[in-house]
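Complex shown without one protein chain; remaining protein chains in place.
Order as written gives the chain letters A, B and C; numbering starts at 1 within each chain.
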Amino acid sequence: MTAPVRLAVIGCGRIAQIAHFPALEKADGIELVAVCDPAEDIARAVATRYAVPAAYSDPRQVFDDPTIEAVLVAAPDRFHHTLAADALTAGKHVLVEKPLCSTVEQARELVDLVDRTGLVLQVGAMKRHDAGMQFARRFVTEELGQVRTFTAWYRIGDLRAGIEATLFPRVYADAGVRQVEAGFKADRSRYLLATHGAHIFDTVRYLAGEVTSVVARHRDDGTDQAWQIILITDTGAIGTVSLTVDVPGQPSEGIEVFGSDGTVRVDTHFPFYRRASTVHAYSAGRTVVPELVDGDAYERQAEAFAATVRSGGRPVPDVRDGLAAVDLIDAVAQAAETGREIRC
Amino acid sequence: MTAPVRLAVIGCGRIAQIAHFPALEKADGIELVAVCDPAEDIARAVATRYAVPAAYSDPRQVFDDPTIEAVLVAAPDRFHHTLAADALTAGKHVLVEKPLCSTVEQARELVDLVDRTGLVLQVGAMKRHDAGMQFARRFVTEELGQVRTFTAWYRIGDLRAGIEATLFPRVYADAGVRQVEAGFKADRSRYLLATHGAHIFDTVRYLAGEVTSVVARHRDDGTDQAWQIILITDTGAIGTVSLTVDVPGQPSEGIEVFGSDGTVRVDTHFPFYRRASTVHAYSAGRTVVPELVDGDAYERQAEAFAATVRSGGRPVPDVRDGLAAVDLIDAVAQAAETGREIRC
Amino acid sequence: MTAPVRLAVIGCGRIAQIAHFPALEKADGIELVAVCDPAEDIARAVATRYAVPAAYSDPRQVFDDPTIEAVLVAAPDRFHHTLAADALTAGKHVLVEKPLCSTVEQARELVDLVDRTGLVLQVGAMKRHDAGMQFARRFVTEELGQVRTFTAWYRIGDLRAGIEATLFPRVYADAGVRQVEAGFKADRSRYLLATHGAHIFDTVRYLAGEVTSVVARHRDDGTDQAWQIILITDTGAIGTVSLTVDVPGQPSEGIEVFGSDGTVRVDTHFPFYRRASTVHAYSAGRTVVPELVDGDAYERQAEAFAATVRSGGRPVPDVRDGLAAVDLIDAVAQAAETGREIRC
Partner (left out) sequence: MTAPVRLAVIGCGRIAQIAHFPALEKADGIELVAVCDPAEDIARAVATRYAVPAAYSDPRQVFDDPTIEAVLVAAPDRFHHTLAADALTAGKHVLVEKPLCSTVEQARELVDLVDRTGLVLQVGAMKRHDAGMQFARRFVTEELGQVRTFTAWYRIGDLRAGIEATLFPRVYADAGVRQVEAGFKADRSRYLLATHGAHIFDTVRYLAGEVTSVVARHRDDGTDQAWQIILITDTGAIGTVSLTVDVPGQPSEGIEVFGSDGTVRVDTHFPFYRRASTVHAYSAGRTVVPELVDGDAYERQAEAFAATVRSGGRPVPDVRDGLAAVDLIDAVAQAAETGREIRC
């Protein structure tokens, strides 16, 4: 058996606490050796809870520690690019929360850096590690035939806050930091499109193919934001994505892909239920529903990252997938603004 | 109790036999007094089966018969306009299969004729009489708040032929006529958009509001035809319609409407199951599913028509709804062709 | 291609009109040559509607007609035995509505008569010809392993009347006959157990194995009748059947069978929806749902009967299955009355 990958988490805020630490302490192939957060008390609280030996307040301490092989970047979006770049430069493998970064230029820089260093950079679009999504992907490849049309949706429901209150563990927070971060989400429309779009656009690319152009309409009435998008792929498939924040009721996320020989529907659950997506795959007169129980996509993502670090293969999704997602977010924003079809 | 409306059916082909006769012989307020079809043996066979006193081969015979108050036009689409116009001119109330007619000009003529004669013209978009659809409509009006976004779909599945073989009664057919009619469906793309779009666009207008412009993409690979459409309503709601012929598997039709206070999902069953649409209406923390058993939309449509003939009110949908549907079909065709947003 | 089986229907009441005639006029391998009912006007109306050449009022006319090869007995339950026996004696093959007859003694007589004449007698437990049920049966045989436990239910819902009003064609009825028949259902408890139990007990035997003893409790409060039953099979499986008339809401019928290697759930729809049972078959990490569109069990039953008449094999279900169902009904009645476990 190979030695576990010695990993540090940079950024111990909400997403790290609700998603990553519970996953990392159980993940095969990972040894959590350090945490790092500018709020020292939070770093220490988390280190105590998860029995992590080191609690740092400056990423430099992580980069300078030669025993650390890899970092998980879970800091706010605007720091992704710098932290990932610095980590790669320091010779660390990187698992970076989605979106990879904020602009296409930053993404291209990271592509170069990865190519130059030969290190692993995996983007934290963890739904690629959802066992249901992976089943659907195999079905698309092996049984669905030519992809013709698809319909995807990503709707935040107003019941989400209650679900989070139930599912999330106790979170150590710093009121000051929270205030500051809220300010950086001031361009709410762009923030929402990027943070949610990063998921659903990656899913479209994973299951329906490479998107070559988009048409979009955006609605913003102060409370409600919505995008209705038509996407065209390189093989001529046409599909829609509906992205809505909020709708009354339960959150809802999924995609249906219709091919020449089969169809597949993927219903993705709120991730903290730790359930694999429910998949209905139809071909040849019957629908198959896999009963998948290994449902923590964050844990599976970490295990896949560790395996790639050890095996040296291509991570999924990789830095180019991260670039494509950022590109697609840009294209949709521009299409909505101009009313024109935008190539990407 | 008022006397039943004395009705003749013009056009005894497939749709009349599978949908209308079984409904009409049971419908309250209707007395089926004549059938008319150019194929005399079919007219006679149908008259015998349903115990109808008169079997005509020429619509003139119907129009000249002063005891007939109303006609159901179930002839092929290209005859709708002429037959409806002639019937109105002859003083008969009209229930005409959807689409109302083939062009916006023809539709405008019928609007004028209806206004001039004061007779009832009801369009056979029978889903307006689906008890589930009506429940959804009331929910939209009373509980959903402002309509913000919607997603509609209409997908013919390749299992449909088998379902039809099971559900349809024995059909009396004339091979020659069938041949001729197939020729008139030669512009398959236009035919499919009109015949299926007439349903789903009417549903969008019924539940989400007046459509003011559309963007569309069309895919035609010889076997498969698909339209992906973004629609914008007069109140600023944005939605999508996916129209696909065929997909592998079961047929599927429905709409989800998301408002400020609630959401509603309508799953419309293949009509010959005679089931009301299944509706999930969410607001205020709970989903309501009406259990509706009066599920023959064709029978309910006929009963509503009879009631309107006797009461003199506005039929649903009326000639202006029929015009709007034809207009919307045109707009989508044009949007798909030009790639531009088309107002309607 | 072999010649169709020349069939007469004896008893043209409700079940014949709602279930059998629509099926028979479409069934492959059947030629409907005569109908017979003591109410002459009903026989004539039905013959006209379905274009049947002969309308008789006395079963003797059927038995004496040498061109008739087979009869479908759809008369009231208490006539099943005599009509089936007379038909066999006259050399006709028999498809007899369930239950086969009223007593175990009558059933044994029919077993003897079938053995003696070598003619086909098939019992009209048409759910054996439901394509979903047949899928489930194959799954039980091939993938489920040893049957261990099962749970079955058959609940008449109070919405059933409305569903019937929607789905049934116009029925020709004789008020006098209806009155007389109601009288014969006076022992309501026995009637309900026999008429509904015939279905669900046959399903249990088809999917879970031969029942060897039963324990039962019965509840009768004037309006509501219910049986809760534990059944033990010859291989040691234990299961329950819940039979309830009425419950508020939709009717509901089905069975779940749990084996050593798999489980199967069968949800049987109200038959006049003409849908195959919905089946969920789980084994080896996935659930398979067949999408079955040939859903008229009455038509499939008639076709299977015709095929057996021509091929000479064993009909399904045969006279011994009919005997077993009657025996099981008796055992449950006795178990409920005595509170003891009854062998069957």
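Throughout what follows, a contact is a pair of C-beta atoms (placed from the backbone, for glycine too) under 8 Å apart; a residue touches a chain by one contact, two chains touch by 3 or more.
All of these numbers come straight from a predicted model, not from anything done at the bench.
J.: For the chain that's been dropped from view, list the shown partners it touches.
T.: Touched by the chain not displayed, across the whole complex: A, B, C.
J.: Which of C:R6, C:R148 or C:R310 touches the chain that is not shown?
T.: Result: among the candidates, C:R148 touches the missing chain.
J.: Considering the whole complex, not just the chains shown, which residues of subunit B touch the missing one?
T.: Considering the whole complex, subunit B reaches the absent chain at 280, 282, 285-292.
J.: In the full complex, which residues of subunit C touch the absent chain?
T.: Against the missing chain, subunit C presents residues 148-149, 151, 153, 155, 215, 217-219, 221, 223-224, 226, 228-230, 232, 236-240, 242, 244, 247-250, 258-263, 282-283, 287, 339, 341.
J.: Residues of subunit A in contact with the chain that isn't shown?
T.: 22, 25-26, 48-49, 51, 159, 162-163, 165-167, 169-170, 249-250, 273-275, 291, 293-296, 299
Just so we're on the same page, only the chains that are shown with their structure count from here on.
J.: Could you state the distance in Å from the CA-based centre of subunit A to that of subunit B?
T.: Computed value for the inter-centroid distance: 44 Å.
J.: Counting in whole Å, what is the centre-to-centre distance of subunit B and subunit C, each centre being its mean C-alpha position?
T.: 38
J.: Starting from the mean Cα coordinates of subunit A and subunit C, work out the distance between those two points in Å.
T.: It comes to 55 Å between the two C-alpha centres.
J.: Mark out which residues of subunit C touch at least two other chains, giving numbers and ranges.
T.: 291
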